[in-house]
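To start, the structure under review is shown below, and the notes come after it.
In this view, the complex is presented without one of its protein chains, the others remaining in place.
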Amino acid sequence: MAERTMIEAINMALGRALADDPDVILFGEDIGIDGGVFRATDGLIQRYGSARVRDTPLSETVIAGMAVGAAAHGLHPVAEIQFMGFLYSAIDQLTNHAARLRNRTRGRLTCPLVLRAPYGGGIRAPEHHSESMEAMLAHIPGLRVVIPGSPARAYGLLLAAIRDPDPVVFLEPKRLYRATSETVEDNGQALPIEQAVTLRNGTDVTLISWGAMLTETGAAADQLEAQGISAEVIDLSSLKPLDRAKFRTSVEKTGRCVIVHEAPLTAGLGAEIAADLAEHCLTSLLAPIRRVTGSDTVMPYPRLEAHYMPSTERIRQAVHDVMEYA
Amino acid sequence: MAERTMIEAINMALGRALADDPDVILFGEDIGIDGGVFRATDGLIQRYGSARVRDTPLSETVIAGMAVGAAAHGLHPVAEIQFMGFLYSAIDQLTNHAARLRNRTRGRLTCPLVLRAPYGGGIRAPEHHSESMEAMLAHIPGLRVVIPGSPARAYGLLLAAIRDPDPVVFLEPKRLYRATSETVEDNGQALPIEQAVTLRNGTDVTLISWGAMLTETGAAADQLEAQGISAEVIDLSSLKPLDRAKFRTSVEKTGRCVIVHEAPLTAGLGAEIAADLAEHCLTSLLAPIRRVTGSDTVMPYPRLEAHYMPSTERIRQAVHDVMEYA
Amino acid sequence: MPDPLAYLDATGAALGDLPGFAQDGEILRALYKAMVRTRTFDAKAIALQRTGRLGTYASSLGQEAISVGVASAMTEADVFLPSFREHGGQLWRGVSLKELFLYWGGDERGNDFAKARQDFPVCIPVASQFPHAAGVALAIQQKGERGVAVALGGDGATSKGDFYEALNVVGAWNLPAVFLINNNQWAISVPRAEQTHAKRLADKAIGAGLPGIQVDGNDVIAVRDATERALKRARDGKGGTLIECLSYRLGDHTTADDASRYRDDAEVSPHWKAEPLIRTRNHLVAQHGWSKDDEETLLRSCRDEVEAAAERYLATVPESPRAMFDSLFASAPRDIATLAEEIDDG
Partner (left out) sequence: MPDPLAYLDATGAALGDLPGFAQDGEILRALYKAMVRTRTFDAKAIALQRTGRLGTYASSLGQEAISVGVASAMTEADVFLPSFREHGGQLWRGVSLKELFLYWGGDERGNDFAKARQDFPVCIPVASQFPHAAGVALAIQQKGERGVAVALGGDGATSKGDFYEALNVVGAWNLPAVFLINNNQWAISVPRAEQTHAKRLADKAIGAGLPGIQVDGNDVIAVRDATERALKRARDGKGGTLIECLSYRLGDHTTADDASRYRDDAEVSPHWKAEPLIRTRNHLVAQHGWSKDDEETLLRSCRDEVEAAAERYLATVPESPRAMFDSLFASAPRDIATLAEEIDDG
């Protein structure tokens, strides 16, 4: 069985969805003959035709709004926003319509759409190409927000998102697109969409992260292990709704928690996790909950980008702080 | 000196800004001859003319984007979005431009704009007219987000926002527009824009809220006092940046905290406050931090709206829970 | 043909040959009845709002010919995506009076239409229904259905990016969609002339490579005829059309608005002579023997029907608070479920 990168796994899932369900349709900018600027849709127009794999005009608002209309009328649109930095023009349609169509019609009209977008920094991209604003979307009632942490989870979670009867924003950590590969079987099996995943078990501290920062988080856990600190690592995977049970249980066990995300600190999703723990697991806490995040500033241009991103070193340091806390 | 409602105080501040600074310009939908749908700009076009008080076409994206361009070229635009539910189309211009123009030009071009919008529910308005999505904006690096809690603070904070050299989103709790009045002097004095305000001192528990929910929060504090529980009440006022020192100090004193906001729970701004306290005041905490918020669902239509909104009763109950915690 | 397209003048006199359907008294009577029914609903809705028994309401007074004309040209296979001012079209499509009362009374069940189940509910965010219409048209095209997506918005909506982006993709993808503009000359307090410098709103179609047609929006025959042609064109795979319907907002913007703040009665009054019901009635009287009796019977039956629907609306018990979670997702995530329970517990 072949090893697949995340971008290959995504391409495989999209192909599978097109093959399995005639109502699945893909549209976005440059997803056709170009195969998407990251090649997520490479080869799909050749296999499924230009009616089901469509290049849109350069119009993010209509990409999102058209997905709402198409979904309500029986298609399962999987629309792509080329970069998260250009997703802001889609927020109105997502918030005011996609997220509430089922609710406001009491189930008469539904919105089974997926909006895919690469997000995050670390690839020395131009400005506006490195955003991680997932918390904005995770605040919108009625939306699901999913971020895969590995090729296999990208495959299974994207299939789950496409089959989900409600709108899902599927954010792809572009730094992981080609970073690693693993065995991914094209078995058409979706993964449960609402579950966080424990990547490694540990007893001293719980590290919670998602997307590309799982790399630094995992590296920190390795180094800590060598230093005799046992870290449990959780890939949040579903940013909305949250698998609160999973991380509460873990922190009740370890008593310590460090949350890692690339997005700016203030009002980032790490805050929701820390707040939840502060309310529901207070007595289990042996140390303050630390958040290691991107800086509360605009993502810098490539020359300073590395200083913005949370480093393995900063994560490790935070864990040492909570371990030494007394 | 006359008593003023919040909407009158806002109108007074706008008039004062127009009188004091020839570079101040107002634009938005129906702010001219109609005086704004809530009358915030009542009489201003008559006093300052249709060149400085302008009705725009129905285009929220251009309202925000035009404000960026005008601000960068020397005006101080005070633009109105008629309701927060229609502000989503302005988020792209706010995030990608207003919030970063100074930073990306290293100070060469700046963006001294104010974007005003009424927000919040409780007035039995049609759908999309009762949003409280302030947390989405508070996550955007480079923006200031301010919410006044009383007529006097509305006057002083709006003047501060207009005089601020950087972009400020000024969210007006429409339920408070005419709810109460107090003496507001038209003295042209701005209030410090980054400070939370302690509305009442207390020793047992810290209640943190903002906007219209200060009403229920204050009412709860009254009832609690009668029951011998001394609540300190803080009006956050500045949602970004946060006056962290103010609420940390308070919770270090009281050891208990209940955060109240109208927005949905998940990834609401209450999470940031709770997370901050969980990191910096853990040892002072005598009880879990509770959040009493709007439900994690779409704001219902008027018939169910009341059930969505946090009630005085729910706030009081939460305080009793944390007081009885052991 | 006159431009803007018109068949009846303000007095109801024919300006020339009428299209086939308009020579059929049955059809004309049905159109007239639908407009009267709409206006009766309108008056009742305002009365209920004034007495605190309905929420903020947007009256369609004087613009009934537009959505009635449009809807009457549509088939079951078509999908209607209205703004918040097109009650007449919704009623023609089979949405019930009680459902409309429920919606405007602040009850989501008003959007759970028993009939016209594919139609979209009222769209409050101006112009955001046009991208939805493009999406519905895409689904229709993709599934090889016969229908057409028909979206209706106001003159103010033509200033919004959503409108242009949607119109452009309808042109680029040759989608079966018809966009109509109810140009009632006002966007709350902003007059048409200040909304855009375009000569005709219909001209906004040129930038999308689509035909843009102007019709007398107070002439239900003209509206229906233009819509029928556009629907046929779309069904024949020839693509979309933009139709600007010229009318006038005789009432306030909504019950929350006071139009006297920004326009004089002097401007309004002449438009009362041009409103759609008079000319249709006159034409029915002159050409199809519409009698005083017919008129009174119609008014009475509309009044009775509307009163009965209002009673049923007022009698409906609000949903349980849990309802605000029940339809949020197909199946409630654990997260939401727990929160819902908390609500129950008060």
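Some notes on this structure:
We just call them A, B and C in the order they show up, numbering each chain from 1.
What we mean here is this: a residue touches a chain if its C-beta (ideal position, glycine included) is under 8 Å from a C-beta of that chain, and two chains touch if they have at least 3 such contacts.
Quick caveat: nothing in here was measured; it's all calculated off a predicted structure.
Residue A:Pro300 is the one among A:Gly15, A:Gly202 or A:Pro300 that touches the chain missing from this view. Set against the missing chain, the residues B:Asn11, B:Thr41, B:Ser59 or B:Ser250 yield one that touches it, B:Ser59.
Within the complete assembly, B:Gly142 is the residue of B:Gly85, B:Gly142 or B:Pro173 that touches the hidden chain. The chain that is not drawn here is touched, among residues A:Gly35, A:Pro151, A:Pro173 or A:Gly211, by A:Gly35. Between the chain not shown and the residues B:Arg102, B:His129 or B:Arg316, the one that touches is B:Arg102. Counting the whole complex, the residues of chain A in touch with the unshown chain are 29-30, 32-35, 37, 55, 57-61, 85-86, 89, 124-129, 265-266, 295-298, 300-305, 307-308, 313-314, 317.
Seen from chain C, the chain kept out of the figure touches residues 159-162, 164-165, 168-169, 171-172, 174, 194-199, 203-210, 239. Contact between chain B and the unshown chain involves residues 23, 25, 51-52, 54, 56-57, 59, 61-62, 64-75, 77, 89, 92-93, 96-97, 102-110, 141-142, 144, 165-166, 194, 241-245.
FYI, only the chains that are shown with their structure count from here on.
For the pair chain B and chain C, the distance between C-alpha centroids works out to 36 Å. Taking the mean of the C-alpha atoms as each chain's centre, chain A and chain B sit 30 Å apart.
In chain B, 61, 85-86, 89, 127-128, 266, 296-298, 301 are the positions where the chain touches two or more neighbouring chains simultaneously. With touch defined as above, residues shared between interfaces to two or more other chains in chain C number as follows: 108, 125, 161, 323-324, 328, 335-336.
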